[in-house]
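One protein chain is absent from this view; the other protein chains keep their places.
Chain nomenclature is as follows: A, B and C, assigned in order of appearance, with residue numbering initiated at 1 for each chain independently.
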Amino acid sequence: MSRDPDISIRIFSAPEFLRPVRVMVDALASQCGFDDHSCGLISLAMDEALANVMRHGYKGQRDGRIWISAWTHESPDSLEVVIEDLGVSVDPRTIRGRDLEDVRPGGLGVHFIRHTMDECSWEQRPGGGMRLRMLKMVPAAAPEPPR
Amino acid sequence: MSRDPDISIRIFSAPEFLRPVRVMVDALASQCGFDDHSCGLISLAMDEALANVMRHGYKGQRDGRIWISAWTHESPDSLEVVIEDLGVSVDPRTIRGRDLEDVRPGGLGVHFIRHTMDECSWEQRPGGGMRLRMLKMVPAAAPEPPR
Amino acid sequence: MAKTMTVEQATEGSTVVLTPKGEIDMAHSPSLQKTIASVQAEKPPKLVLDLSAVPYMDSSGIATLVEALQTSMRNKSKLVLCNLSPRVRSAFEISRLIQMFSIAESRDAALKA
Partner (left out) sequence: MAKTMTVEQATEGSTVVLTPKGEIDMAHSPSLQKTIASVQAEKPPKLVLDLSAVPYMDSSGIATLVEALQTSMRNKSKLVLCNLSPRVRSAFEISRLIQMFSIAESRDAALKA
């Protein structure tokens, strides 16, 4: 984590940038060794995390800044992503998925993120705004049978 | 051009980052209004420009930095991309596509870039390295017939 | 800016079939929501959403469908989804909302459902 990110991205808090970022993360996850199903889940988690920053952090304002940093780690292979913003900062304990029994629109984003990633944690940035760190490990491949 | 880029990206000069960047540019071009064929050409031009920086600017070193900035402009709709590096800086006049009659591997990248983009120009960065600016206009849609 | 999501509308007897085309995320779910609401305002006995041309859907897309389902329950009309792509299906499965919906494998099956 101390080394520089493999990829750093800065976007504005406008929904039209969700797709460019998630296809990039999808490609990066595939590079890391995730299968297509996992790449789909990882880009969904990414999209939900960014959408939350746009909706809750920046209240729908389109000119907020969002920084994304991604690292591909080796042995063990994993993908780490950090998302930072300068929007409204909230107590991380208030960020939780809704009760799935409660069928209503909304409240699914955090559930998708927690379901997909092996680690995810929100914190308030010292300089204002939020910081979300997510990590997902590539499942170990089945050992090759001896020939 | 004076306003901040819609998306800024920083990558390392390693070929495994070509695909994540070009799929992002592909998505951004599609957002801009380019059709699928043009999106393919634009991401090809992007890939060739980055590959040239990795090969010629950084001589295959994997730890050079490359900065990509992209703007989507409206009325007239266009996509502008600037690529900057801190690699070997060369006289822009030496950067040209090869003679297509000369059938040999290599020398196609600059030809692809010039063929695809409406504007492309290289310059030496004051601080070292090169700067490539590319622009492509979205073809004006056929006017809607009156109803 | 280009419309990267469009919705096609067709009528089969008294059933309305909507076919959204494109990825449905927060940038596009409001327009899908508006289209569905305007169709539901006419109270057709059955609405089919053919998702064959939707390679991706996030929670805002799912929320839009949940809202449509709630409206159809209030209207005592039917809502059937069909042709879910693998990624859309897996988002639905994780949401555990998949049991709430009536889902058909094909458009024909959806029309008969």
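Keep in mind that, in the parts below, contacts are C-beta pairs under 8 Å (C-beta built on N, C-alpha and C of every residue); 3 or more make two chains touch, one makes a residue touch a chain.
Values in this document were obtained by computation on a predicted structure and should not be read as measured data.
Participant: Can you say which of A:11, A:32 or A:70 touches the chain missing from this structure?
Facilitator: Hidden-chain contact among the options goes to A:32.
Participant: Touching the hidden chain in the full complex, which residues of subunit B are there? Just list them.
Facilitator: With respect to the unshown chain, the touching residues of subunit B are 15-16, 18-19, 22, 37, 40-41, 43-44, 47-48, 51, 54-55, 100, 103-106, 108-109, 111-112, 115-116.
Here is the rule we use: only the chains that are shown with their structure count from here on.
Participant: Which chain pair shows the largest tally of C-beta contacts?
Facilitator: So the chains sharing the most C-beta contacts are A-C.
Participant: What's the farthest chain from subunit C if centres are computed as the mean of the Cα atoms?
Facilitator: Farthest by centroid: B.
Participant: Rounded to a whole Å, what is the gap between the Cα centroids of subunit A and subunit B?
Facilitator: Inter-chain centre distance comes to 27 Å.
Participant: Where the centres are mean C-alpha positions, what is the separation of subunit B from subunit C, in Å?
Facilitator: Taking the average C-alpha coordinate of subunit B and of subunit C, the gap between them is 38 Å.
Participant: Tell me, which residues of subunit C touch at least two other chains?
Facilitator: 1, 4 - these are the residues of subunit C that touch more than one other chain.
Participant: Can you list every residue of subunit B that touches 2 or more other chains, as numbers and ranges?
Facilitator: 31
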